[in-house]
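Supplied in structure tokens, the structure appears directly below.
One protein chain omitted, others in place.
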Amino acid sequence: MNEDGLRKLLEAVRNKETNIDEALQNLKDFEYKDLNFAKIDNHRTIRTGYPEVIFCQGKTPKQVAEIIKYMDSQSHNILGSRATPETFEEVKKICPNAEYNELARTIIVRKQEYIKTKTHIAILSAGTSDMPVAEEAAITAEIFNNDVKRYYDIGVAGIHRFYNHMSDIRKAKVLVVVAGMEGALPSIVGGVVDKPVIAVPTSVGYGAAFHGVAALLGMLTSCASGVSVVNIDNGFGAGYLAGMINNL
Amino acid sequence: MNEDGLRKLLEAVRNKETNIDEALQNLKDFEYKDLNFAKIDNHRTIRTGYPEVIFCQGKTPKQVAEIIKYMDSQSHNILGSRATPETFEEVKKICPNAEYNELARTIIVRKQEYIKTKTHIAILSAGTSDMPVAEEAAITAEIFNNDVKRYYDIGVAGIHRFYNHMSDIRKAKVLVVVAGMEGALPSIVGGVVDKPVIAVPTSVGYGAAFHGVAALLGMLTSCASGVSVVNIDNGFGAGYLAGMINNL
Amino acid sequence: MNEDGLRKLLEAVRNKETNIDEALQNLKDFEYKDLNFAKIDNHRTIRTGYPEVIFCQGKTPKQVAEIIKYMDSQSHNILGSRATPETFEEVKKICPNAEYNELARTIIVRKQEYIKTKTHIAILSAGTSDMPVAEEAAITAEIFNNDVKRYYDIGVAGIHRFYNHMSDIRKAKVLVVVAGMEGALPSIVGGVVDKPVIAVPTSVGYGAAFHGVAALLGMLTSCASGVSVVNIDNGFGAGYLAGMINNL
Amino acid sequence: MNEDGLRKLLEAVRNKETNIDEALQNLKDFEYKDLNFAKIDNHRTIRTGYPEVIFCQGKTPKQVAEIIKYMDSQSHNILGSRATPETFEEVKKICPNAEYNELARTIIVRKQEYIKTKTHIAILSAGTSDMPVAEEAAITAEIFNNDVKRYYDIGVAGIHRFYNHMSDIRKAKVLVVVAGMEGALPSIVGGVVDKPVIAVPTSVGYGAAFHGVAALLGMLTSCASGVSVVNIDNGFGAGYLAGMINNL
Amino acid sequence: MNEDGLRKLLEAVRNKETNIDEALQNLKDFEYKDLNFAKIDNHRTIRTGYPEVIFCQGKTPKQVAEIIKYMDSQSHNILGSRATPETFEEVKKICPNAEYNELARTIIVRKQEYIKTKTHIAILSAGTSDMPVAEEAAITAEIFNNDVKRYYDIGVAGIHRFYNHMSDIRKAKVLVVVAGMEGALPSIVGGVVDKPVIAVPTSVGYGAAFHGVAALLGMLTSCASGVSVVNIDNGFGAGYLAGMINNL
Amino acid sequence: MNEDGLRKLLEAVRNKETNIDEALQNLKDFEYKDLNFAKIDNHRTIRTGYPEVIFCQGKTPKQVAEIIKYMDSQSHNILGSRATPETFEEVKKICPNAEYNELARTIIVRKQEYIKTKTHIAILSAGTSDMPVAEEAAITAEIFNNDVKRYYDIGVAGIHRFYNHMSDIRKAKVLVVVAGMEGALPSIVGGVVDKPVIAVPTSVGYGAAFHGVAALLGMLTSCASGVSVVNIDNGFGAGYLAGMINNL
Amino acid sequence: MNEDGLRKLLEAVRNKETNIDEALQNLKDFEYKDLNFAKIDNHRTIRTGYPEVIFCQGKTPKQVAEIIKYMDSQSHNILGSRATPETFEEVKKICPNAEYNELARTIIVRKQEYIKTKTHIAILSAGTSDMPVAEEAAITAEIFNNDVKRYYDIGVAGIHRFYNHMSDIRKAKVLVVVAGMEGALPSIVGGVVDKPVIAVPTSVGYGAAFHGVAALLGMLTSCASGVSVVNIDNGFGAGYLAGMINNL
Partner (left out) sequence: MNEDGLRKLLEAVRNKETNIDEALQNLKDFEYKDLNFAKIDNHRTIRTGYPEVIFCQGKTPKQVAEIIKYMDSQSHNILGSRATPETFEEVKKICPNAEYNELARTIIVRKQEYIKTKTHIAILSAGTSDMPVAEEAAITAEIFNNDVKRYYDIGVAGIHRFYNHMSDIRKAKVLVVVAGMEGALPSIVGGVVDKPVIAVPTSVGYGAAFHGVAALLGMLTSCASGVSVVNIDNGFGAGYLAGMINNL
């Protein structure tokens, strides 16, 4: 609740249009729904402009299903990330029009048409194995009404594959660059575009890749400017942030 | 050089307005200035919209001075980051109107008026000790013509200091949040704003802070959305990226 | 055995009320029960005020069952932590009134009524996924006769969920705060309460969370005072220590 | 500000005893003093029961001196931790009755008599080299009016030195145990006392001690119950928390 | 082959009792048996006084069986470490009198009576969960004809369990001390005995135990003298070395 | 495409033998085949002298099969590394003459005779457990037409097994040395040969081997000259590079 | 105090030859000397057979001098390890016959003739830079009356330097092997001797040597049997343990 809202509430209290207990209740009620094991953050849209997203990992299928059941009573599109097929089975029972993307491990319930933005987000992946993370980013961006263009398997081992699309890629308002192993693609991309690059390290690789650490460190220490980084395999976070920037 | 540029060059070649050797030279010449120990990237402005910045660490004072001497012949404002007083002394000899900011360790040569953007960047620091990094971010953003508002020492140990400025902070187009130790401030901020948050971990702290690693990991795994991270103590990178987003 | 006990023993020896072999035996016997593969620490209650708890992980179901069989001959309530369903099956055969909590992975044998303390412990969890650890803490505290109040899913992504309960939470004598990912909740809580905060990092998260390391480091470097930390996922340790403080 | 305070404020607003702007100002003013480079958290005493402590590391001597100058206008005893001799020199100019403890690296300004608690805190150190950290803990506890008993150089290499004092040590209400190298002392102590043990790893040692990491991990994984851990070398945090528990 | 052997060979060559090709062959033949996928080190007994032991991990059951088949043609007792039940099944087919110890994961083929040494090795384990590693050490020492005494579950959480056996333990010629979690037992033991202590960290524990790293670091940085360390879970190595020392 | 190619293209454009759109198409077409989920790098042979190899890990069996289906239309031998039996099953359906090596986890489609080089590569493994990685190196080198000699299980525990083959091994033009655990073999070998040694750490070992990290660090810090290192378990990379050097 | 001592004391108490207070005092007095900042472990010789050694690092020169002053009143030779020249200066004032070894950083006060053992310890160093650690081991062993033979700079880069001395080295009763960088020498040595090898990693090296970690891991995972490891740069610990074994 912002300052204006607070001022109005205080004025209502002063004018005795609202008594104190009501005012207190008011502040308490519209903020979240308590499901006992979870407190759904209804206030989020007002606060950050975006509805809550369900991080399914670590929650039981039943818990996810119950959360989606509650959220289905509202008008927003619903997104669940890192969902297993088992979780989807449970959700399906309660919400038959839920959709599952096996690659990106997302559950989606479409309750509104997607309205595409005029500007778009470019999502690049270095390799084929990075696609699940890239798709998670793409689906997240799309559910928040962003136009997305995908450029997959264009990593530095054959960097001409990137250069062939470069002029096209530079038309995006913001870029998400997904890469595992040494994670060098964001450095290359960041050096030739004039737009923000959100780098996503993936856990693709073996040995000294240390489950994404090599790529993470590489991206954090990139000598290209305009590059910032999200957590390893965090396609959701990158897609969400890219959407936020695309909507500025 | 973008596709349009290439097409024009090819047409000039076809029309014999340009012979092949000239065309080759052309492609070679305007890209960088070779100072023997360094190759100044003149092409950067065309490619990324921003002139090259000098990362002084690891270069001798003489090398920095020589680079600034060359860049001084151009019209851009000049920024050197991570400069020691010794480096500044050397630069001063060659370029007397250079300015040094001891806190931020920056060298600046102003050759153009700063033109402030209409929208602004909010730069927050958790503690007093994080100020050098925050200032590096602020100075970087300002030299690239961004309006910057500073909110320092408002970290989570006394989080009401943040809440007092929250409604004001939310007016920024993009936020830079600088914090050491556990680096929790970006999570708090990211949970209550609807704008991109660039989190900068600092090496402030001791013991298990591991020179910024605790803050870095905390920011990467932030449960708030819309947060991305740059390298430890990388105020420059955050200020640069914030400026890029602020100018979208 | 404390100094008083030793003095009495020495006096008994001097007065020839006790011969030397008996005295030696005395010191040996009441200290532990040797089950061959395990030595049950009977002396613990005298020494630390609390009976031994069975850490089931790394023990075979048979071993756990045999230990519980022995302890069942005594009057204390019995607690087994980190027990698998297989272990519980084995225990059930020997001790039919044993209870299993699937979420917290605890086995309990109630042999005495729980007597609730007048003061209470507040147990907070940042997310739904942190509940298993929080419940382990709660069950541990309860079996040692502490009154416990639970506040779950009130983490920093929607920190108003915490503030809504803050005045209530501040009434506790000691707090256990359980959080994964960046583990920022203890910093927030520690900044606004005047009671000891026991922080429990959990392995919830992925990538740079490094199985709880990010939360652990964040809690250790917390800029809030009055916060101490136990091992990753160590709900038992937190519940035990909270009970100890609550009983001061 | 707790709920009662808020209710009174709302009532005053309703009764028009307070106008709205005043009410807003009220909420803003008493919370912190803004020194530009630092925001002194005046509200802390109300919130947590303890005045703010100055963490000197990372602040310039001038900044510390200015903070102490401001705090000197209040009635609380003042504590600065991790202060260099240079910082003390600067403070001395402004506040001549400031005292410096070279071992513990603390600055103290005594403005009130220390009132000793009836119960006391036992502070143990494993070795002579751990004394600076132990003393920081002791001084912190004392300035917050706790009675402290010191037991130094009683680590596990000659553990009989601990056992000789054990019955005495067990009389404390809470224990701080400081150890470097393998940090085994808290495990031994925690196994024989019925009081909370706050373990402080120190950076004493070399090689695989990794600047306190060996001790930190050892303490976190201690098989003794009732042990919690603070950051490496964080004597202040341990002393503060011990005082908080001692005052319960 | 030692210098004496070489001298004899050279003399034989000079005296033409041996021709050069024979001499070369001689040097080649008695050193190892080539099984194509493995080269059995027959020369080991001459060189180090002990026959080769089979490290089964990473070898297929067939490979282990084939190696044992070859070694069975010799007179030494045979030891295979880190053997799975599947490997044992395969070995059993070829060598029916092979014995499997499920706890220690060893395969043994007894071809000679064990001759017990007059002095003995004490093997201590901190907890019940450390027994597999302790047993691997014990079985290894025994097959090399050492007398072994076991003291299990006497770790620091109830250290009186150790002290009760201390005078007995001190009679050993060398000690193996096995511990997981914080691994503090070797420090305690090393402080009160005048014999070499071989410390074995185990992977028992969770969270900050990091699969044995906490115990390993604790043992390496032990402030007790006379303690050396082998790899995490390396019961074999400790038993082997203890036997070597016991036989001095 | 090298400078000559570019010059010819430019000349063709100037001479109007090629129009601009054709020229652009030309540059685009022969570089890679876009399979939607993957972009096969056809240009690789021209650029680096070697056709692309399929890294199967992280790709679905269907994806690998589709890639091989496309590559089967060309004349090169095909190599897939890190292939599971499931992947091979899928490939077999499409390409019946594909061969699978279970040990090395490679899929091979032979479309040309192997032509052996005159010089050869020596591939050494320290232990039997290192054979899968050594074989991956050998198969990779062979498919690129190199003559390979294998020397397995000759590690430092019985280093005479190496010395017995030393004079033979020294005849190779380049050596691949594969070792796990402490990874000392490359140091020994590097000290006695005058040829490049490519060291391959393997994940063989346990505890402080940290899945190959001990071997990796050992090889990187080898005091022998002429040794370079590839990623943990990267037999393919070593075989490829050895082939490249063998063909110089 | 061992069981015999205790029995005698108890008997004295029973026979009233000793009164209880005297008995208690007795137990307290001969155990350590309390110097306020340090408790000198007088009991150590009885318990472990060796007098206490002073670890000077982390102690002030004054503290070391005071400790040596007290110990000088006893008859044992005195050893201080990791002593700086400053510390020696301070000691010299109090104890003029103290000797300083700059390389090994030891202070020695000879109060008894060294009596050489019949068997000896072999101390090997891989490189010249490892000599300080090797010398610390040698001096430690010598002060405890062991005969020591030194073999320096015989590491694996030119391993023939080791083989030349091998037959001689094999005559030792126990070996100390000191090596930095990849630390491979103990593996080589352990594979060809039938005596215990104490491996000492040193911090010699750079980059991936990580201040001794590479050598430490290499030694812990050595495939040679009979090798155990002490802390990085812990020459003292190795010399002490070697002496203990040499005296068995």
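Going in written order, the chains are labelled A, B, C, D, E, F and G, and every chain counts its residues from 1.
In this section, a contact is a pair of C-beta atoms (placed from the backbone, for glycine too) under 8 Å apart; a residue touches a chain by one contact, two chains touch by 3 or more.
Since the model is a prediction, treat every value here as computed from it, not as a measurement.
*Asks:* Could you list, sorted by label, every displayed chain in contact with the chain left out?
*Replies:* A, B, E, F, G
*Asks:* So one chain is hidden, and I want to know which residue out of B:P61, B:G158, B:G190 or B:G212 touches that hidden chain in the complete assembly.
*Replies:* Counting the whole complex, the residue in contact with the absent chain is B:G212.
*Asks:* For the chain left out of this view, which of F:N15, F:S73 or F:S167 touches it?
*Replies:* Of the listed residues, the one touching the omitted chain is F:S167.
*Asks:* Decide which residue listed in F:I54, F:V91 or F:L241 touches the omitted chain of the complex.
*Replies:* With F:I54, F:V91 or F:L241 as choices, the missing chain is touched by F:L241.
*Asks:* Even though one chain is hidden, which residues of subunit A still touch it in the full complex?
*Replies:* Contacting residues on subunit A, toward the hidden partner: 126-127, 155-159, 181-184, 187-188, 191-192, 205, 207-210, 213-225.
*Asks:* Residue-wise, where is subunit B in contact with the chain that is not depicted?
*Replies:* Here the touching residues of subunit B are 28, 31-32, 37-39, 41, 43-44, 52, 55, 57-59, 63, 82, 201, 203, 211-212, 216, 231-234.
*Asks:* For subunit F, which positions touch the chain that isn't shown here?
*Replies:* Residues 2-3, 47-50, 53, 167, 170, 173-174, 191-196, 198, 216, 220-221, 225-232, 236-238, 240-241, 244-245, 248 of subunit F touch the chain that is not shown.
In this text, only the chains that are shown with their structure count from here on.
*Asks:* To lay subunit A over its twin subunit D by CA atoms, how big a turn is needed, in degrees to the nearest 5?
*Replies:* When the C-alpha atoms are superposed, subunit A turns by 180 degrees onto subunit D.
*Asks:* Distance from the CA centroid of subunit A to that of subunit G, rounded to the nearest Å?
*Replies:* Computed value for the inter-centroid distance: 58 Å.
*Asks:* Could you grab the centroid distance between subunit C and subunit D? Build each centroid from C-alpha atoms only and quote it in angstrom.
*Replies:* 26
*Asks:* For subunit B, write out the residues touching at least two other chains, lowest number first.
*Replies:* Where subunit B meets two or more other chains at a single residue, that happens at 127, 157-158, 191-192, 207-209, 216, 220-221, 225.
*Asks:* All pairs of touching chains, please: list them by chain label.
*Replies:* After working through each pair, the chains in contact turn out to be A-B, A-C, A-D, A-F, B-C, B-D, B-F, C-D, C-E, C-G, D-E, D-G, E-F, E-G, F-G.
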